[in-house]
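A protein chain is absent from this complex, but the other protein chains hold their places.
Moving on, here comes chain A:
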């Protein structure tokens, strides 16, 4: 008999929407609410319902560089969604609950380190904010994030790209066929974190069997070797066979088995826009699987066993994919090159980022100090153009957990030096090793501590 419970925060944000007819609107979790309430599962002794705290501005700024400020990129709904993940994570780390599910809106996995606006329905990366909170407040060392949304979790990937202590694995529908158009097998992380990013692009039409093959043969063995202190599931539900945006063929039963195998400490809801035909059933199945309850009776009205069969051709294709990725994983400590170039001890790469919701184009130059004592600080020069003209440049300096004093000092000096610059509108220093955060408005000559 298990004694600990599965914590649940259900925050459907019934009064928040991106716009009235947008997929990310008030109605999204309505039928999920109806289903969960009607089934009475919150009354079960295995389930404990919590109410979310709000994430603080500081919690957000520890993870993101919001331009110009956290307050301008977040609504209360964002703080509640990220706060929900934090609330449950606190409970789990304290050993008060066994695992948890933050069934919240708005979602977050497309939100990157620098935030100029909304991308892929996301402003704030709920999982990343929670993970950095856990590392900062509870000293957690190694975290794994498994992204099971149909879209590539490019925001989470961006945030942890250079971080060898955070394993990010995402399976998703092949980027050549779906937003955001990334997440290919060759995207494997920065020079100091090789293969701590693993992408598994899946062909449209992938079924439960193939998905579970990948879990059994790739994700679980990698997790086993990585030995994370905490496993997060970015639980998107748009791999469902009825999802209007994705083209996969995963069922509620498939999601339940996936959850059962992954055994995440905390699942956080991401996408999923088949609000009637998928969400009520998939959410229910995931809750039951997390709580170790029998989910065999959960099924969609139009589903029958054997409805989706995998072709042998696809099975072969996936086998090759898994084998190739496992090879990269095996060589993770001997491979030191990422895509990009290293000049004078600094690794540099250029990035173009498009904000689909807000129509912003961002150009980034990312520079990582290659350091033998720590994972190196990161400087990002970011320039955006909105449809209506240039909005200027910002400089973001991020010092990682466990940074050496040389990296910390160099980043701090850069920050101080840039304050006199006329090139940047805003300058940010984010020192995770000491949880010290600063922002500076060069035009107003004003500094603040988020």
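Everything below uses one rule, namely that contacts are C-beta pairs under 8 Å (C-beta built on N, C-alpha and C of every residue); 3 or more make two chains touch, one makes a residue touch a chain; residues count from 1.
Rule of thumb we're sticking to: contacts and distances are computed from a predicted model.
The subunit not displayed here is recorded in UniProt as "Acetophenone carboxylase gamma subunit", chosen from "Fumarate hydratase", "Acetophenone carboxylase gamma subunit", "Monosaccharide ABC transporter membrane protein (CUT2 family)" or "ABC transmembrane type-1 domain-containing protein". In the complete complex, the residue from A:35, A:69 or A:365 that touches the missing chain is A:35. Only one of the listed residues, A:167, A:288 or A:380, touches the absent chain: A:288. Looking at A:43, A:224 or A:333, the residue that reaches the missing chain in the full complex is A:43. Across the interface with the omitted chain, chain A contributes residues 9-16, 20-21, 25-27, 30-31, 33-35, 37-41, 43-44, 49-52, 54, 75-77, 80, 244, 276, 280, 284, 288, 293-299, 301.
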